[in-house]
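Note that one protein chain is taken out, while the other chains of the complex remain in position.
By written order: A and B. Residues from 1 in each chain.
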Amino acid sequence: MAAVVTKPAQAPAPAATPGRRRGSFPVWRWVILLIAAVYFLLPLYAALRFAGLKAFGTVFTSPGFVPALWLSLRLAAVTWVVSMALMIPTTVYVHLRMPAMRRLLESVTILPIVIPPVVLIIGVLQVMPLSLRASVWMLGLEYVILAMPFAYRALDAGLRAIDVKTLTEASNSLGGGLFTTLWRVLLPNLRTAVISATILIVALVLGEFTMASLALKETFPVWIVLFDQLNANISVSASIFALVVTWVFLMLITVAATRQSRRTGGGEVTLFTVAPRETIGNL
Amino acid sequence: MTANETTADATKSAKGVAWAGAAGGEHGGTSVSLRGLTRVFGATRALDEMSLEIAPGELVALLGPSGCGKTTALRIVAGFEFADSGEVLIDGRDVSGIPASRRDMGMVFQSYSLFPNMHALDNVAFGLRMRKVGGADRRKRAAELLDMVGLAPQAGQYPHQLSGGQQQRVALARALAIEPRVLLLDEPLSALDAKVRLQLREQIRTLQQRLGTTTLFVTHDQEEALSMADRVGVMRAGRLEQVADPAELYSRPATAFVAEFVGTMNRLPAELGGAGTVTVLGTTVPAHSGDPLGSGPVDALIRPENLTVKAAEGGNGIVTNRTFLGAVTRVAVRLSGDTEVSVDVSSAVALEMAPGTAVQVGLPVAPVLVTPRSS
Partner (left out) sequence: MADMTDTVTAPGSHAGPGARRFPFLLRPGSNRARTLARYGGLAPFVAYVLIFLIIPLVAIIKYAFVDPKTNAFTWSNIDIAVHGSYLHGFEQSLELSLIASVIPGVFGLLIAYAIFTARGRGAAWLRQTVITASGVFANFGGVPLAFLFIASFGSVALVTGWLSDIGLNIYSWGFSLYTMSGVALVYMYFQIPLMILIMLPALEGLRPAWREAAENLGARSWDYWRHVGGPVLLPSFMSCVMLLFGSALAAYATAEALTSGTIPLTSIQIGSFLNGNVIAGQQNVGYALSLGMVVIIAILMTCYVLFQRRASKWLR
């Protein structure tokens, strides 16, 4: 029965390419990366050339540097404490008890990326009681909102990598209560996630400009911009310095975390998080 | 979901018969030849001069533990990896230079290889589309194939709507749609439930025999290999230790590794005698060996069903456990030298051998496999 269509003959190609890996030399890959490298590194180089390396030294003694930095660090601490206290239990809880909510949680936590801080601060200033508004802590509490996208992402990624349910049930069956499980079982396994969230919270706070300046608080990034009006070289140097230091720091953490994970049988670790938007001097 | 997957589904298609004729007739079967394949990754030899001949229409299983090189060999045949040396011949022609997309082989992967953005019919028709078969024709052909694997009603469903077993059947249909010269299966059943696995085993074997497609099948499950294949090649560390049909593999394993990998084996201390004999449990029997023996102590490898046991005061062992297997019971005995052995004996007899009973374990006079003692 000729129900089957005859298949066209598939003769193997006579010109046999010697058995080398096909696609082993992906030229396009290096072209793209080269263009990217040029685009990202060239402006840095140009700015450094302009500002001069000497400017790096004088940053630390400039007036207002210390109080501004100190303020930012305190804000970072507040943001971190509140973020972790809020997000860790919530994320663990959702993973354990309400996995269906994860999608919703992810969408909610991504809101701060698309909501302009300008918009947020204009609403906040309208609503917050005067006492809170006058203190510096209000900013820290709002930074928790800004930090949510990547705090959640980092923790979520960390929780997905370990089997939360099984670990919790195991701990439970051996007699561990809620707190013990969280503290002794889950947190140690979430170390990398917490560290990467911490670094990025610090980077966020040390870089957040918009809300701080519109709320009239002189944090470190605000100071950089104000100072810039007096001495461009120094502020640019400060910013580039902060950039490089953060980068090196993150690399070290990643390498250390990968080494540790390889020792315990895991794989490569990357700081996979959603970064906050433009921060230093901005947003 | 799995309740609907029965063997009957696959065999009910009348059109399948016409198919078989067409496929078998067009090719007359394809022979596959692997010659001296070697593949080295840094310090490890994934494949070490591996050679294998597959006759037209044969289903050969490559069996071995993970890391033995079986998947590497398969992927070299498919064209996804390249051997450092050696060649792959299809019908006598070297295919090493031909890219994977033109080798005319159908491959079924371990899991989740169906294209998620297409429903079952389009998945099956994909290969035909690549071969520029017209829309109506390829859809008709794809429908026939889905019918052959018993999934005609699922033609419009997407992979995420199908169970694991159903997905693999679609994957099989997809591989067969292009009427490949060779069918390659990379542990296709490993990710499935036990029950589904058994059903699919039969379906694959039935289809393969009906179509007469030369097939290479990779697995780590010895039961799978023994029940499906015409011949089985046991691999270890990149080398083939033995290639034989299942019965021979089981009853006459060539090396200790094969013996212990396939089925259950007892290891008993033995003494080499003269003229190719060995003394085990007080009995002297002819011995053969697949591994070089040297001068050190040796063990004899004997299957549970090839030992005898009977209750006897002052015997050479004590029963430690009994496992009821149906007609036969496996009795675990600790011998006087602290060696543990398992002996299969009829369940009726085993009733008298409660744990703690003194027994005598013996050995009929028959050739045994001997191997150097592992430390």
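The rule we apply is simple: a contact is a pair of C-beta atoms (placed from the backbone, for glycine too) under 8 Å apart; a residue touches a chain by one contact, two chains touch by 3 or more.
These figures come from a predicted structure and were not determined experimentally.
Among the residues B:Gln222, B:Gln242, B:Ser289 or B:Asn316, only B:Gln222 touches the chain that is left out of the figure. Residues 23, 26, 28-29, 32-33, 36, 39-40, 42-47, 49-50, 86-87, 89-90, 93-94, 97-98, 101, 103, 107-108, 110-127, 141-142, 144-145, 172-178, 200, 203-204, 207, 209-210, 214, 221, 224-225, 228, 232, 235-236, 239-240, 243, 246-247, 250-251, 254-255, 258, 268, 270-283 are the ones on subunit A that touch the missing chain.
On the side of subunit B, the interface with the absent chain consists of residues 65, 78-80, 99-103, 105-107, 109-118, 126-127, 129-131, 160, 171, 174-175, 178, 220-222, 260-265, 321, 323-325, 330, 332, 342, using the contact rule stated above.
What we mean here is this: only the chains that are shown with their structure count from here on.
Distance between subunit A and subunit B, defined via averaged C-alpha coordinates, is recorded as 48 Å.
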